[in-house]
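Removed from the display is one protein chain of the complex; every other protein chain stays in position.
Just so it is clear, A and B label the chains in written order, and each chain counts residues from 1 on its own.
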Amino acid sequence: MRWLVLAEMACAGAAVALVWMVLLARWLKGRPVGRSWLAGLVLVPRRYLVDVHHVVARRPRNARMHALAAGGLLGGSLALLLGVLPGMPPVPGFIIRIVAIVFFVPGAWGALIDRARRRPHTPSQLSGGAFVWLPVALLAWCVGNVVVALSVSDTGLHAAGLAGLALALAGGVALLVAVGRGPMRHGLAGIAWLTGHTRPGRFARAGLLRPFDTALWPLDLVHERLGVLTPRDFTRPELASFDACIQCGRCEEACPAFAAGQRLNPKALIQGLSGAMRERPAPYAGSPAPHAPAMPGGGGMDAEIVGQVLAPDTLWACTTCRACVEECPMLIEHVDAVIALRRGQTLMKGAVPAGAEQVLRASREQAEPGGRALDARTDGIAALDVPVLAPGEETDILLWLGEGAYDLRYGRSLRALVTLMRKAGLRFATLGADEVDCGDVARRLGDEATFQALARDAIGVLGTRRFGRIVTADPHAFHVLKNEYPALGGTWVVEHHTTLLDELVRDGRLVLAQRDGPAVAYHDPCYLGRYNGVIDAPRRLLDAACRTRVEVERHGMRSMCCGGGGGSPASDVDAVTRIPDLRMEQVRQSGASIVAVACPGCTAMLEGVTGERPEVKDVAELVLEAVVP
Amino acid sequence: MRSIVLLSGGIDPLSGRPAPPQGEIAAIGLARSIGGAAEGLHAGGPSPALRLAAAHGLARVDCLDGGGNAVEALATYLATYLGADPPDLVLAGRQARGGEDSGMLPYLLAERLGWPLLAGVIAVGAAADGWLSVMIGLPQGARQEARVRLPCILVAHDAAPAPPFIFDRARRAELRVVPVAGPAPVAAEGAAEGDDRPYRARPRLIGASARTGAGQVLDHPDIAEAATVLRDHLRALGVLGPSRGASPDA
């Protein structure tokens, strides 16, 4: 009996190792990333227990289930193996086997909790298929091994023991299938992915619980293949990350494009990419991308992904809001995958939606995505007579106006900001007609070549002026200037206007008198909140300016996108509803009559909501109303 | 079939940055729709706009660098430089953007080569017996079939389908400098008299073009009456054909 159990455990271990080898061999077909995997491997336990847990624990029941099932399975199996090792003295062997039972029983409980999640029906965000029988296999393995552990003796075979062994074996085989092709793959792939995670800066470090690593990395434009066309073009860790997806559907719940009925479901996207690596992918039993045409799927490492596993619209629906990334317990980088695929489509094939093509052409030829004259950018603030900084001149604050400056509605917000800066006695200037577009839209649409050309221009212009810091009211420009230009050789102190105003209020250079008025809710711009963690400054300002502030259910780091990011309005893919309508409904639910915004994109999208709705006002406008003259 | 697309190396009117004119992109689209080899040809030195044009589907652009009359240089190039493998087709945009911008070059070249020229080409069909069938785009969606004897020069309609911009093609495109000898450069159009000064937009004649301002308003009319008024108004505007039945007011 002892030998049989030993053989069972050894076979299971060997099979898992073999499966891992097969998976590793597939991931290694991707592009190398030139980072030490050994150094990464050392970090894996910490990344699992701190960073992954941080996300999983937002849903305590899932964390509990995970701890019980995974802990029980691994601990029990290991203890049982130890307990039956030849040469193990009887008494410690017995104790260790009892320990194994102590592990297996909670493991079985975890399996039951997992089963209960899909009772009576599988919720729409969760997957069915293999996930439905996985808990049964887990239960069989745990219960079978408990029987085995109880009935192991040095001699002879018991009928009960054999039955337990058979049960455990059946469960074990099923689990192995799940490891190779099913849900359990996330365990092995997760280790590989956390070892080589493409954004090491995301992980908690000493003294920094939530570091931000959200900048897209520059593409070397002389590379033979730009962006991703086939699975082979992804990096090795990225390939592992697709296999690490556990299909929990949290991304799907958070995705604004999915909610609006556009052809994107981040979970189906990642599963599609995982399937793309294989000639015959495992069937997917979760929600598909809404209204997406049926795709053949699979194809293997050298087949084109778009057209084979993804509908083109799926790529262009993404607003790059990172809500999915924020929710992903496996820390998968969905947005990076989307951008990599868009880069392939844009740079190698020129296959972009008509609206996006127009925007990219204008960015390329006019240095302005809307095709407007650069010298018209300051028209909205012309009456305020803001000085223009000429080459060689110096000022304290450089006001980067951004694309919103062309918009009539947003001009009001900018004028409020300029008036406040004047009141605080700041010395500031704009670049006037020398300000080109920062390249945000071009980059999100995958046109890295145009982005880099614009960035070179912008960095050149900024390099010839002297200033203390850059302030902008556009979170997209803020993110690009602050986080993405350094890689191209432009490093400055960059602040969002809410940070500046917060500082002025704190220093007493602006005095606010709280105003009575209708309830105000703050809508976090993705590129300010989730991308850069600026969520407190605008709230402090609103608290100082308005008596009643409420929170929308989704706010802060988990806020919902307005639908304006990532070039999504330009691509304009088919939808059932509009994202800003959904967001405005959430604001209405919160009971607010005013929605405070801090981004020209959000302003435009939310102002575009028709019918009766809360009023849209920039934080700067609300602060100006409350400022004591 | 070998096609040559004439490129001007244009600029964007608003920003002054390099940008190929829409007509030249359309010409590249026509050249590609025929199949066979398509190359670019530019009278002048290599410029960034040529690479941007090539991104729409040209693997090579020959730049005739040197002095001399552009039409002569182009004609000589087409007749002798490509001697062994002359092109069947030369395509051009309606108007260059960044120089003289007169739209004369294809006409002068056709005159010089003695080739037939057809303008406003929106689609190209098949070639047979030395003739090429093409489609001409007329205003408001009308189309006219035409056949033209090869070799010929085609001027593309701006609305001909434009092939997408592909950065990968731009970076791979070969800009080959072909030195040409000639006397001091003269403008292609012969005389370029006059003074250049920054462009000043002039309003078009007011009152002559689009009509604005409220016209006749019928407030809550009888529905049948509204329909009649509507029909008569549309008929008066000439967008609705005369009634097929006997019309009392005809």
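Throughout what follows, a residue touches a chain if its C-beta (ideal position, glycine included) is under 8 Å from a C-beta of that chain, and two chains touch if they have at least 3 such contacts.
Throughout what follows, contacts and distances are computed from a predicted model.
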(request) Tell me the UniProt name of the left-out chain, picking from "ATP-binding cassette domain-containing protein", "Sugar ABC transporter permease", "Lactate utilization protein A" or "Electron transfer flavoprotein subunit alpha/FixB family protein". (result) "Electron transfer flavoprotein subunit alpha/FixB family protein"
(request) Can you pull out the displayed chains that the omitted chain is in contact with? (result) A, B
(message) Going by the contact rule already stated, which one of B:59, B:177 or B:234 would touch the omitted chain in the full complex?
(response) B:234
(request) Kindly state which of the options B:40, B:57, B:87 or B:120 is in contact with the chain not pictured. (result) B:120
(request) Would you write out the residues of subunit A that touch the absent chain, in ascending order? (result) 355, 569, 572, 574-578, 610
(request) For the chain that got dropped from the picture, name the residues of subunit B it touches. (result) 10-13, 16, 97-104, 107-108, 110-111, 114-120, 136, 138-149, 152, 159, 189-200, 202-221, 223-224, 226-231, 233-234, 237-241, 243-245, 247
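The working rule: only the chains that are shown with their structure count from here on.
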(message) Considering only the defined contacts, which subunit A positions touch subunit B in the complex?
(response) 221-222, 226, 346-352, 357, 360-361, 364-368, 371-374, 447, 449
(request) Could you pull out which subunit B residues touch subunit A in their complex? (result) 12, 14-15, 17-19, 52, 55, 163-168, 170-171
